[in-house]
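Only one protein chain is missing from this complex, and each of the others stays in its spot.
Chain lettering (A, B, C, D and E) follows the sequence in which the chains are written, and residue indices restart at 1 in each chain.
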Amino acid sequence: MSRIDGRTPDQLRPVSLERGWSKHAEGSVLVSFGDTKVLCTASVTEGVPRWRKGSGEGWVTAEYSMLPRATNTRGDRESVRGKIGGRTHEISRLIGRSLRAVIDYKALGENTVVLDCDVLQADGGTRTAAITGAYVALADAITWAQGKKIIKAGRKPLTGTVSAVSVGIVGGAPLLDLRYEEDVRADTDMNVVCTGEGHFVEVQGTAEAAPFDRTELNVLLDLAVAGCDELAAAQLKALDATLGH
Amino acid sequence: MSRIDGRTPDQLRPVSLERGWSKHAEGSVLVSFGDTKVLCTASVTEGVPRWRKGSGEGWVTAEYSMLPRATNTRGDRESVRGKIGGRTHEISRLIGRSLRAVIDYKALGENTVVLDCDVLQADGGTRTAAITGAYVALADAITWAQGKKIIKAGRKPLTGTVSAVSVGIVGGAPLLDLRYEEDVRADTDMNVVCTGEGHFVEVQGTAEAAPFDRTELNVLLDLAVAGCDELAAAQLKALDATLGH
Amino acid sequence: MSRIDGRTPDQLRPVSLERGWSKHAEGSVLVSFGDTKVLCTASVTEGVPRWRKGSGEGWVTAEYSMLPRATNTRGDRESVRGKIGGRTHEISRLIGRSLRAVIDYKALGENTVVLDCDVLQADGGTRTAAITGAYVALADAITWAQGKKIIKAGRKPLTGTVSAVSVGIVGGAPLLDLRYEEDVRADTDMNVVCTGEGHFVEVQGTAEAAPFDRTELNVLLDLAVAGCDELAAAQLKALDATLGH
Amino acid sequence: MSRIDGRTPDQLRPVSLERGWSKHAEGSVLVSFGDTKVLCTASVTEGVPRWRKGSGEGWVTAEYSMLPRATNTRGDRESVRGKIGGRTHEISRLIGRSLRAVIDYKALGENTVVLDCDVLQADGGTRTAAITGAYVALADAITWAQGKKIIKAGRKPLTGTVSAVSVGIVGGAPLLDLRYEEDVRADTDMNVVCTGEGHFVEVQGTAEAAPFDRTELNVLLDLAVAGCDELAAAQLKALDATLGH
Amino acid sequence: MSRIDGRTPDQLRPVSLERGWSKHAEGSVLVSFGDTKVLCTASVTEGVPRWRKGSGEGWVTAEYSMLPRATNTRGDRESVRGKIGGRTHEISRLIGRSLRAVIDYKALGENTVVLDCDVLQADGGTRTAAITGAYVALADAITWAQGKKIIKAGRKPLTGTVSAVSVGIVGGAPLLDLRYEEDVRADTDMNVVCTGEGHFVEVQGTAEAAPFDRTELNVLLDLAVAGCDELAAAQLKALDATLGH
Partner (left out) sequence: MSRIDGRTPDQLRPVSLERGWSKHAEGSVLVSFGDTKVLCTASVTEGVPRWRKGSGEGWVTAEYSMLPRATNTRGDRESVRGKIGGRTHEISRLIGRSLRAVIDYKALGENTVVLDCDVLQADGGTRTAAITGAYVALADAITWAQGKKIIKAGRKPLTGTVSAVSVGIVGGAPLLDLRYEEDVRADTDMNVVCTGEGHFVEVQGTAEAAPFDRTELNVLLDLAVAGCDELAAAQLKALDATLGH
């Protein structure tokens, strides 16, 4: 049984990580997982939120949002409604936690990095693409801050790499990196965030239709770990390329 | 190495499920996991949200909130700030999804059940206590609606039971049902929602301090499944007791 | 003509004032006027709002709220609507003013006490139960602050006691301490807040259906003053009992 | 001991009720109590709020607001802050209740009158001026609606007149119709709303500094009833004058 | 073809500028352009917004609003809706920019003037009346601040005068100072803000129905410049009159 786009069950969509997309941000990446496109920018500011002042430690946070017509039918803008929806809140928090997992706050010093992940086009997996792209933008922003001596010489605020992918059980079959049409039909849907060493940063599995058992969970985790491993390689390859700006 | 309250690593706190706590709600439970106390009420209304009208199917949703002084230091009221925080949104959504996992929408008919979970006192595990208590309130509300013929004769909207518990790795040791003081020291923190058959409804694991590996994940899942099993027994025992109102 | 619950016109419902209900708050009381139950917590913080800094004087304020299913039909949460309703505002202000009437700001020093009054179950008289319970929570919080030397030795911030009760004219009969079913049928409805000496702190009379004359006003005030007197006795008795935490 | 503006204790400030101030509203009055000036407009719309549809009964409601520089120091606009303050809510509700006390909803039919009371200049007593002026605007709006046959022939929605005045104890002396400088020095402050027959619609007494006793309450009520009586005469006189538009 | 009120195409409505309307504000004007009436108050505060502190320069800003029944049908209050509409924002910004065009920030020193323009009755041209009236209120406020030595001796913060008028093409005819009924029928509508020397501060032309050509634009500008010139004369005349308070 083949997938709608002909992929094998354990195959990622084509991934691209276009660095330096924005001329203003200290780090910026347009990440694509197939038709899902997220613009990730990393903004560095000296100083930290009030509750962290004087600690000598930095902070990393994230905000996720979707353009109103990133999806098949137009959604209302959250700015127009005057409030942020639960899904947006939940994903923003997930991205922030995921990237903080590879940050050494002491090495960062009292500086803040804000990661803005704006979905320009959605086709499933927007949060996992956002995490994967935001890591690259964050790495570029930290390199920039080191160059500007905002981060002290010899300090390495990044303790590793982090990437994320979705997996799910669709029509009984465990699949990697779900597109939107697969996602809506999934019985179980899981987002997994891993470090480059293959350890878990977040595991969020949800039974959309039917509860899942331990065997299914294990198969999904195997798929996800392998997918994150491929994404980690793509991140390193993107960061190895010289940034032409 | 013993725990602050003398429990063994795989021991739940004392659990109580006080049914019929409110005279107004169709179902109501004051659930305690040790010093964590959550008032769960289930409100039945005929009809469903607009996007579901005419489907013949019902809806179940949840709202979670904390009283301002449920915690050690007073928090601002979300009503006063004029917006709901990300954590509140995230937990409300988790509770709703967890209970919908054991609902047969067709059998419920075009009726809505709203579960309000208000934390009166917090000491860790408020979301898992809320899910565990809300299930009992939901069961009572459905019994009430069957009695009132709001749900058609012979229909069984509940397809099973659902309970939840937290697990985590604290100082290297995997522990069940974390208190607040354990939770803040945890390297990894996981909330697990299971059906009475021991299948997973939600698995949410987060590396608070250090990424976790597959072995640690497995130990935590074992602890959680056993804990949920005990909670399911407590739910059934509570529901077997005659409700005196 | 007897009342729905068999009380005489000048009889209060059973009153209970359960101190030390919350383990976190500096003072906490679960107050019941019959089926009306309000959780009152008093939170002490050092410091005062900006407009009062440097004055050497303290501040006492209150916030009132109802759980969504405290009433017979579920109400929307004010946090979800994103704004506080007029009734909530009005009652919060009334509670704050009532308690400030027995506070010596100088003796309190530059400390703030916030009284949170959350209605867990409503059956009429929630604001008067809240004031009566909040006084006891406030007294416990002040004792706590004296013990912690946050309030200077020898200072007595409480200048007296304060309690409150509702009265009304229902079907032509003046009644004390209205239940919800009496309240909705009342022609005139009055909330009276008294000090322990029987002086007035607040008198709020409203003609719900028919304007009232001076004679009716006087009968209602007589009933209210006697009711407040009984409540003051209950407060003192509760405070005399040793608090076991 | 004379008052700052030379009045006797039982003397009102000069009162003016300028009808037909706005060319758009169905009723409009610029009311002045001395330097306190409130623009009251009455807007008639056919139909009632949803919860009242099909009842055959009408509705009357009010909104009170202050221009930012109506007072001695500029206040923030509530529209800019994005929320309505407690004081504004409280007064809007008081005005609405006061006017509904003289409305026969059946006679009004399924029509709504909204009373907007905007304080252009404040010098104490804005809420009592608003009620007194709004009554006259309401009377004009009802006459207009009768003329347009929106209210059925022979129906009399107004069952009487209503006016309001403030009283207080300042420096030990009971005074009628407090100016701002008197109001801030008052120990006790009371707003009284009366019908033309001298019956009470609202009595709201607050001990700002010291609790008050029954004797003081009685003196204040006497002052207030006499003041409302004078205001009722001013209302009738204003309404007798032909409206030139 | 004559206008609804008999004016010639290049004729302003009767203009009045009533200074000293409010006893509290440092400058206040009730401006009328025919039936359009706007209360403009100028509030002086020492200090500037945070972003301007230490610059030695002052700030002038404006807020525009309409009373709910200033128009023919009642509009919702923006404070009740909890947000400011786009039109209100746009006009507030226009008024602020227009008055800042004649301010020497250095001469003003680190002081702020807020201009509140509240439309009491609307009949077209509310923003142009607001600018014209606000200038006079601003001039009075600056004179007041000079008298109080808040502005240093010899400093002249006002570099000129500013007035505004609307013009439009209605039924093919270019008209000055449109009333509401003309405005709604206009093909093109333009608001022009001029200094007393006849130079442009703002030109905002909008094709409501049909695009306009260069010739039409020129005719409208001629009309507007002449209208602003007349308004500048009225402003000077009003300011020459001694203010009796």
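We take it that a contact is a pair of C-beta atoms (placed from the backbone, for glycine too) under 8 Å apart; a residue touches a chain by one contact, two chains touch by 3 or more.
Since this is a predicted model, take the numbers as computed values, not measurements.
Considering the intact complex, the chain excluded from display touches A, E.
The omitted chain makes contact with just one of the residues A:L39, A:I95 or A:V167: A:L39. The residue touching the chain not shown here, chosen from A:E18, A:E57 or A:E78, is A:E78.
The omitted chain makes contact with subunit A at the following residues, 22-25, 28, 35, 39, 41, 43, 45, 63, 65, 67-72, 74, 77-80, 82-84, 88, 114, 116, 118, 120-123.
The omitted chain makes contact with subunit E at the following residues, 83-87, 89-90, 92-93, 97, 101, 190, 194-195, 197, 199-207, 211-214, 217, 221.
The rule is short, and it goes like this: only the chains that are shown with their structure count from here on.
Leaving out subunit B only, with every other chain where it is, the touch network divides into A | C, D, E. Counting only chains that touch, the fewest steps needed to get from subunit B to subunit E is 3.
Chain centres computed from CA atoms place A at the largest separation from subunit D. Inter-chain spacing, taken between the CA centroids of subunit C and subunit D, is 28 Å. Chain centres here are Cα averages; for subunit C and subunit E they lie 50 Å apart.
Taking the mean of the C-alpha atoms as each chain's centre, subunit D and subunit E sit 32 Å apart.
Shared contact sites, meaning residues of subunit A that touch two or more other chains, fall at 82-83.
Here, these are the chain pairs in contact: A-B, B-C, C-D, D-E.
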